[in-house]
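In what follows, a single structure is set out as structure tokens and then discussed.
The excerpt is restricted to a subset of chains, each kept in its original location.
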Amino acid sequence: MSGSWGNSLKISIFGESHGPAIGITMSGLPSGLALDMDWVNREMQRRAPGQNRLSTPRKEADVPRILSGLFEGRTTGTPLCAVIENQSTRSSDYEELKDLMRPGHGDYPGTIRYQGFQDPRGGGHFSGRITAPLVFAGAVCKQILAEKGIQVGAHIQSIGRIKDRSFTLEPTLGELEALAQAELPLLDPDRGPAMAQAILDAKADCDSLGGTIECVILGVGPGVGEPFFDSVESVLSHLLFSIPAVKGVEFGAGFESAALVGSQCNDLYYYEGNQVKTRTNRCGGVTGGITNGMPILFRVAVRPTASIAKPQETIALSGGTRTLSITGRHDPCIVPRAVPVVEAAAAIGILELLKEREACRT
Amino acid sequence: MSGSWGNSLKISIFGESHGPAIGITMSGLPSGLALDMDWVNREMQRRAPGQNRLSTPRKEADVPRILSGLFEGRTTGTPLCAVIENQSTRSSDYEELKDLMRPGHGDYPGTIRYQGFQDPRGGGHFSGRITAPLVFAGAVCKQILAEKGIQVGAHIQSIGRIKDRSFTLEPTLGELEALAQAELPLLDPDRGPAMAQAILDAKADCDSLGGTIECVILGVGPGVGEPFFDSVESVLSHLLFSIPAVKGVEFGAGFESAALVGSQCNDLYYYEGNQVKTRTNRCGGVTGGITNGMPILFRVAVRPTASIAKPQETIALSGGTRTLSITGRHDPCIVPRAVPVVEAAAAIGILELLKEREACRT
């Protein structure tokens, strides 16, 4: 169903890139959470456009205005709605976009799905901008999770062909916090200049780059998730594949596990004091759809930005083919700004799963 | 939520490997579909155990008995429930399984999730056997889809390190039908003997193998799916990640797309007569979460079977660690039997998306 997700935590997203505002409503939140709006706004800034030379020059303050569900700084427990006004909209030239279908974009599928009535300005509801409300919702969820000792963090695993190293078996909270504050969140910051250069090269070449993001969730503990149909992998992937440009999701060893033998792939249990741990984490913290208490670990593949200035052949709905060179303000590589979006999806999904578990126990 | 999935098409699964029966209820089906039970049973046989030397020796007829929703051979439109009796159950020795946590299995997470009350016999609700009702549901959906000109097919993309070739840009119906009848569904059957040998080698080595499966859906047409949160990728991955042992899902070029530049990754549109097509299919038939009319193409990673005879260290819940050598009847490689399960998930997901589209249009 368009725009709505979740069972015990419900989120309902709305908005178009050049419409009056975008936003999200969250239902099923606990009462009494003291929302740290400064921190929420910092999370928003991690995704906000126009921050540096690697992202789109479109500038948006992206400060959410909370319309409901918050009273004297605390969540009431009633639906919390936040809206973000669209400010930097330049919509002079969208007539062409109703006719020329940009390759790799939602233009053509969207035109069929919405029978030509979708808002074409700035990508409309397909714009990556619609992930801003997701980051807001993720920030709220992260604060709830933090009180339960759960932390979400992610780094750029690769941009183009340049790779960061991977998370260790048990990343620390400090590592995650450092990542959240970095311009390019990398475990090995030395890879940063090469990545930045690769992005600038692609941009200079009127082209774009993709990459992968690795995300970890610490502190969830064992016993969260369901075998059918709400496995941890199912719930997280459902959200992750809603993020524009995500084309692959894998947990633990993921696709690599397909080439291992069982004795390599099984994570062996042992006791560390009273705590059950595994000596490897090839399952990404999830077996049988349920957490085993190790860090939940997954990676997503982000395709290169579809909007490129390089001339491409495409169809005109009015008939015939044309050569299209996409102008406008686009990110040459969306991966850095997608990192907080991936974290937000993870936070939302985990809170939903925790809520479901409490419901099941009742 | 445990056991239930879907919005317009609802499925509700139940059962334990050694309980009285396993089954599924489907709600939201159309009335009047003439169900070809012979064909349904052939689909069941594609997944059924004990068919050949590559799979578990456990033999189950796996003939579904329909309890409701079918009258004079046609669906009534009321909930359709099918059950499959468990016949070949040997449950003498499950006490040990309540104490020794098998690595890679749902034992430990399940014990926490269900507070020790889960049925441990034969893996209980975590057994791969629970996918039999999914194949039944998929077979019903496939018949409905076939009337709309939609076909689902899959092949083994790899087992261990041995690879099949990939689907061409536009696979034919004939190719899919041939795959459905093969013992090892391969585009290049010459790879079969090497794969079979690899499985037998792993078995001889008391070990197991994983692999990847590539699936294609033909005939869906453009305009199916939603940007948020029911993208085609979201809906399909939700189901696919509920299949035991699936650890990765990617669409089109998937993880490989992360290393491409935009001009390589964008699929260029052209007209073939009146029909819109793309010259490549790196997006797997989906952009912006919505189908573009090209074949929907995805791959899943299947980890090697967790149950291996090779001795492994593990914990005892009663305390301490032990060496465990898993006996019993297990598949040395689940990939061949997982092929119809992956197809079933795809068929269920696509029918749901088609139903949602009709609902949205109303």
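The letters A and B name the chains in turn, as written, and every chain counts its residues from 1.
Note that in this section a residue touches a chain if its C-beta (ideal position, glycine included) is under 8 Å from a C-beta of that chain, and two chains touch if they have at least 3 such contacts.
Everything numeric in this text was worked out from a predicted model, so none of it was measured.
Engineer: Taking the 2 visible copies as a start, how many copies are in the full assembly?
Structural biologist: 4
Here is the rule we use: only the chains that are shown with their structure count from here on.
Engineer: Could you give the separation in Å between the centres of chain A and chain B, each centre being the mean of its C-alpha atoms?
Structural biologist: Taking the mean C-alpha position of each chain, the two centres sit 26 Å apart.
Engineer: Residue numbers of chain B touching chain A in their complex, please.
Structural biologist: 1-5, 7, 11, 13, 101, 103-110, 112-113, 125-126, 130, 158, 160-161, 202, 205, 207-212, 222-231, 233-235, 237-239, 241-242, 244, 246-271, 276, 278, 282-284, 286-293, 301-308, 310, 312-315, 320-321, 356-357, 360
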